[in-house]
Structure formats: structure tokens, C-alpha cells
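Of the protein chains in this complex, all but one are displayed in their positions.
Let's turn to chain A:
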Amino acid sequence: ERGRETVRCDCVTGEGSWRSLTSSSLSPQLFARLEARRCLKDIEPRLFPAHGGPEHGDVVELHGPEGTGKTELLYHLLCRCVMPTAAGGLEVEVIFVDTDYSLDMLRLVSILDRRLTHSSGAASAAAPELALRSCLSRLLVVHCSSSSQLVLTLHLLETSFLSRPGLALLLIDSISAFYWLDRSEGGGSTTKQEEKLSKCSLLLARLLRDYRITVFATCHAIRRNFAGLPASSDFARPHLCRSWQRLVKHRLLCSREQTVDSMSDSVKGDKGERRRQVFGVQYTSPSLPSQRSSSFYVSDGGVQSEF
């Protein structure tokens, strides 16, 4: 009985000291996170309707089957964020949660490299390696291999959110990676099957509310687009759990469009005439009626706008 009493005492004092400690050391950070966290509304105006870019704490889902340019689009956004303002970037920090083990660092670096040399010209070409390094240092990569690990990872990342006011973007590639694993582990009950992703979503919702970070997550389509129907049809129907769907404020449906024969003068004539794959992105929002379609193609330097 006595021992219990002391434990409780300890607990109370421990708590008290923690409170005073945090309130003094946290307030500058609190200030930072409310004021300085960069809004990513203008991350890529061509993808979103006018003045409809993602606000603080919004979740954007990139949905589409394989080979529709989701990953390239993600790299494009990543580059835009980590590049210095002088080179046309936003100069903010990014966390990349790699659940598919799909991050292709070499590809990312080659895109980044091209854009840096393109924007700087001859003036600061003296230290391209240095500029590249400083861009890459704004990126944090974390791998996870199961949805329970994803929950733990998000908890772990809370400390990063707290300590880095420059952090503005969280990329998850992909949120649907553990879909089948969870389905199978959950047995017959849908609640059980969706439990883990629900947990992730709820936690993410809290983190976004508290730290006002913007999230882009890719989601693999699990149904084939049989008849080549437009993106509004069945294949694009969301299949992840309800709590995730509630979180999503913007959806970008990625698809493959017709190949266009590009003339040698419109491209920087590397091999003359070559068929070019054009990718389409259709913006929808679950809450707003606004829509927008855009298209792009992929070159050595990453995503290029079609129009």
C-alpha cells in the first residue's frame, strides 16, 4: 500500500516537471508550427482548379493503375518542394514514407540534377554537386513493411514534425501497399480487415490537425479498366477503408492517354520523330464540385506539362 503511494507521488511530480519543461521549450516550436509552416497551395497549380490547391493539413490521393505516371508525378512534386527558391522551388522539407520499396533514388537524382542545371544556367554551375546535396538533405526517407509498422512509423514521425518547422510535405508511396495483407489477416470480418488502415488514418488525421502538414499518397487501382472507360467509372472507385476516404480532400485520377507523334521541332529533337506517351490527370474532390483535367508527358527531366 505504501509502495503504491510513493509511486503515485513520483508519477505526479514527474508529470508536473514535464509540464513545466515542455511549456517553456515548446512554445517557440508551437509558434513556428502555427506561423511558419509553408502552405503548399501553389505546389503545382496546373493540377488543381484555380485557387483550389491543397491547404494546410489536406490529403491528396493519386489514384491509378501501373504505368500511369503516379510515381513520376510524385517525384515532380518532391523536386518542386526540395529545390531552393532561387531555382524555382519551395525550399521546404519533405518526408517520403516508402511502403512499396519503390523509391528510385537514381531517377529522383537525375530529375533533380536536370532541373538544377536548367534553372541555374552557367552562373552557379560551379557547384552543382553541392546544390544537389543540399536539396537531398531536405528529404527524409523512411521504409516500412507492414501496416502495423506504418502506424508506429507515423508515431515516430511526430517527433520530426515537432522539431522541423520547415517540414511541409509528407509523401506516402503507397497507402494501398498492405491492402491484401490486411484483407487476408483480418479473416472474415471487414472491420478487422480495415482496422489497421483505419488506425493509420485516424492517427494521420490528428497529426495533420496538429502539425498542418500536406500529404500526397498514391493508391494503386486494384481493378482493371476493362472497357477503357473514363476515369469516373468503376475502376477508380475507392477501395480503401472509410476513415481513409474521409481524410482525402482531393483526388487525382491518373490515366494513360493516347500516344502522340511528336515532331522533331517541338521536342528538343534528340531522335527526330518519336511516339510520346501522354498521361492524363483528372482532378476531383469528394466535397467540392470542381473538376479539372490536365495532361503531361515524361522526359529525362521528369514531368513536363503538355500545354
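The criterion applied here is as follows: a contact is a pair of C-beta atoms (placed from the backbone, for glycine too) under 8 Å apart; a residue touches a chain by one contact, two chains touch by 3 or more; residues count from 1.
The rule is simple: contacts and distances are computed from a predicted model.
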Revision key, fill the gap. The chain missing from this complex carries, among "Mitotic checkpoint protein bub3 (WD domain-containing protein)", "CENP-T/Histone H4 histone fold domain-containing protein", "DNA repair protein RAD51 homolog 4" or "NEDD8-activating enzyme E1 catalytic subunit", the UniProt name "DNA repair protein RAD51 homolog 4"
Check your understanding: Which of A:39, A:142 or A:162 touches the chain that is not shown?
Key -> A:142
Exercise for review: Based on the whole complex, identify which of A:41, A:56, A:199 or A:292 touches the chain you can't see.
Suggested key: A:199
Study note, to complete from the structure: Against the hidden chain, chain A presents residues 4, 7-8, 10-11, 14-15, 18, 65-67, 71, 82, 95-96, 100-102, 104-110, 113, 129, 132-133, 135-145, 148-149, 151-153, 155-157, 160, 174, 177-178, 180-181, 183-185, 199, 203, 220-224, 226-228, 274-275, 277
